[in-house]
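Have a look at the structure that comes next, please.
Missing here: one protein chain of the complex. Every other protein chain is in place.
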Amino acid sequence: MIPLTPAGPVTWPEGKRCAVAFTFDVDAESPLLTTDPAFADRMGAMSHQAYGPLVGVPRLLSILDELQVPATFFVPGYTAHRHPEPIRSIAAAGHEIAHHGYLHESLVGVDEQTEREILDRGLRALQEVVGVTPVGYRAPMWEMNWHTPKLLAEFGFLYDSTLMDSDHPYELAVDDQSALVELPVSWALDDWQQYCFVPDFSGTGLIETPAKAIELWRAELDAMRDVGGAWILTNHPFLSGRPGRAAALREFIAEVCAMDDVWVAGMAEIAGYVREQALTPRTLTRPELNIPAEP
Amino acid sequence: MIPLTPAGPVTWPEGKRCAVAFTFDVDAESPLLTTDPAFADRMGAMSHQAYGPLVGVPRLLSILDELQVPATFFVPGYTAHRHPEPIRSIAAAGHEIAHHGYLHESLVGVDEQTEREILDRGLRALQEVVGVTPVGYRAPMWEMNWHTPKLLAEFGFLYDSTLMDSDHPYELAVDDQSALVELPVSWALDDWQQYCFVPDFSGTGLIETPAKAIELWRAELDAMRDVGGAWILTNHPFLSGRPGRAAALREFIAEVCAMDDVWVAGMAEIAGYVREQALTPRTLTRPELNIPAEP
Amino acid sequence: MIPLTPAGPVTWPEGKRCAVAFTFDVDAESPLLTTDPAFADRMGAMSHQAYGPLVGVPRLLSILDELQVPATFFVPGYTAHRHPEPIRSIAAAGHEIAHHGYLHESLVGVDEQTEREILDRGLRALQEVVGVTPVGYRAPMWEMNWHTPKLLAEFGFLYDSTLMDSDHPYELAVDDQSALVELPVSWALDDWQQYCFVPDFSGTGLIETPAKAIELWRAELDAMRDVGGAWILTNHPFLSGRPGRAAALREFIAEVCAMDDVWVAGMAEIAGYVREQALTPRTLTRPELNIPAEP
Partner (left out) sequence: MIPLTPAGPVTWPEGKRCAVAFTFDVDAESPLLTTDPAFADRMGAMSHQAYGPLVGVPRLLSILDELQVPATFFVPGYTAHRHPEPIRSIAAAGHEIAHHGYLHESLVGVDEQTEREILDRGLRALQEVVGVTPVGYRAPMWEMNWHTPKLLAEFGFLYDSTLMDSDHPYELAVDDQSALVELPVSWALDDWQQYCFVPDFSGTGLIETPAKAIELWRAELDAMRDVGGAWILTNHPFLSGRPGRAAALREFIAEVCAMDDVWVAGMAEIAGYVREQALTPRTLTRPELNIPAEP
């Protein structure tokens, strides 16, 4: 067995120390419906999720426009079908739209062919509704299979943003011929853990203040500036689009933009910059439970 | 399929920027009994819930009287039957009493006829005990069915306060003839998530300080003043009636009343003001899982 | 049906505004063993619980001695059998020992005769090991049956400390002849919710700082001083006996003792003082699900 090797350092443009991406997962109704289609009957829960595209997205776009920050929106195909105008407005504002499944389907235990169909369905929805072919992918719930990278390469994706084993982006080996740029994420850089409560679906009722969430994210960013990696924040419009949270996020984005050692960019732009560095791809392997000792 | 449209802006009286309502759900024993009638045998849990009408309501009424603030109390019919004096004292103090089910029944999966009977039973209880016919409704656990608005219109309600897809009140289309004013709520503006622990019923044991709860609510209010919507706080007398929480809430209410851009009013008054604006009703639709692409 | 009436005000000695009791539930191994006797096989969990009598109790006694504060310890009979010396040292230091079941048995669904046997077993254990006959009782998990007060009266208890429907102590009617003094508690005044984590038994992993716990308790005390009731804090030696928590509690107790409007006393002393006021007993009734309207 070949031991895993950690990702190496990368460089950033113009001597910046750290890349920053503000990303938004526009889940809307999809995570609930994929868990149990009967959630469609719950008018209250559906309205809670619809807040994301209907109110959160316009508010967040307005903040991004005011601060002139490019962002990346991961959009399940189903969200594009149900909420076409908000999703088109994201593209119209010049932000990147990336793939996030069709109905936010969990990939746990999903076979290759089914997963291929989900990828295709999501791509077609974004093509139909927004006319874009995304170059980036993020697996729902940040969970995917060992065959997923091969499928992503088949579909021509440039990058994935699902894994958590590095502070630095890297080239993820798919096979001898191809690789994906991996832009890694972290549970600590996600608003879901701070804010999400939907009865019978997610959360225990814990709802933190925006100040606490920002304090957590700032601590990680300050340290990432020394580390030199990519700090990728994930927010959900149905959560961080609420007035108090959006206001706190706006202040924080402004603070980050004023850091002169930080490169704020869209995910595709970051992935493209990493790709140009022609890094040696890392091979990740499924853990075996009966490992022979190394020679 | 017609895509959902977001609620538009509304205006507030005398150039105020934001409407504020302090609402209280006087659940008392009902949420436990509706979950499992055997909770009636638990003298401890029943005493925890009875604290609401017995101690919390008089304390909160005294605070509202001192600060001269009108409030709205959502009262399950069962609470009125079991605790008639505290509920009558709410009405006697001039506050609004609104509908909150009979036994705080979950509406998940409930058919139209059963739901009609629950609505009727709740109405009759409030009529019998307090002599009021409420114009407002809030579904227990903020969850209702797609047929609920039609039933509410049938019973002649002016407004509902259950949905979460907007910062602004709106007219919710029921059919071509009628609409309900919707006064939307948010999980972040509810004391249950901050304070509630009842073994075998709700909560993980997390109990926050009043200072933290108020910090969360203040952050949302400060931002809502810029947004121009309605900031609707939901407290439960069995929780926020406790001495330390009521004292913190009192200070916060006083702080809010001193904001000169905020209109503090009862829910019926807010709904009436919105109704006068003759807004175009919004049509909300149940998500379909097989959505055809838009033409 | 006779509606419940709230407890009325009480007076405190020497014009004090508020009574304070520091109480300690010396649960040790019992709550785990009563939930599942197989916990006895878990040497780690048993050691976590044994910390209470072995380390927590001496440390807390030393603090109480230093500050000259009388306290009340609720001791399951099983704890006295397994840890006789620590329990005797409580009595030797002049503190009150009260009843807390034999094996911290849940009383949910327990019939009268079984409950009578548990009460008897707990009493005999305290008599055997410490030579005391307690005058106070607290039900495990703060949950008891509607027949429990009658049993407590049968056994001659002066007071109970289990219910949560009042800020003020009151006389709880048992029958026409007898009553118990009730000294009410609150989930917000319990260290379990702030600190307890035992895998497969209790807690989600949330462990708060002592500063946060004290802040919560102080907020309730400051308000209770205005309310004029009894502020009864419940700590567990296996939790609050840990060094950092005990140090914070020590500082807080000292702070409370310096408040000149507060009467710090043991529970039996408080109950005795309440008894002398010859309050009219309150009748509490089990909620019925088919309540006829009042005449």
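By written order: A, B and C. Residues from 1 in each chain.
In this text, contacts are C-beta pairs under 8 Å (C-beta built on N, C-alpha and C of every residue); 3 or more make two chains touch, one makes a residue touch a chain.
Keep in mind that what you see is a predicted model, and the values were worked out from it rather than measured.
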item	value
Visible chains that the absent chain touches, using the contact criterion stated earlier	A, C
Per the touch definition above, residue among C:Leu4, C:Ala19, C:Ala50 or C:Ile232 touching the missing chain	C:Ala50
Candidates C:Val129, C:Met144, C:Leu233 or C:Met267 - the one touching the absent chain	C:Val129
Contact residue for the chain not shown (choose from A:Arg88, A:Lys212 or A:Arg275)	A:Lys212
From C:Ala40, C:Ala92 or C:Leu289, residue that would touch the chain that is not displayed	C:Ala40
Absent-chain interface as seen on chain A, which is shown	1, 3-7, 108-109, 139, 141-146, 148, 162-167, 184, 186-188, 192-194, 196, 202-204, 206, 212, 215-216, 219-224, 226-227, 229, 284, 286-289, 291, 293-294
Touch residues of chain C, complete complex, unshown partner	29, 33, 37-38, 40-48, 50-51, 54-55, 58, 78, 81-85, 103, 128-129, 195, 197-199, 204-211, 242-248
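The definition used in the following text is that only the chains that are shown with their structure count from here on.
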item	value
Graph class of chain-chain contacts, one of line, ring, star, complete, other	line
Superposing rotation of chain B relative to chain C, computed on C-alpha atoms, to nearest 5°	90
Inter-chain centre distance, chain A versus chain B - centres from mean C-alpha coordinates, in Å	35
Of all residues in chain B, the ones touching two or more other chains	204, 206
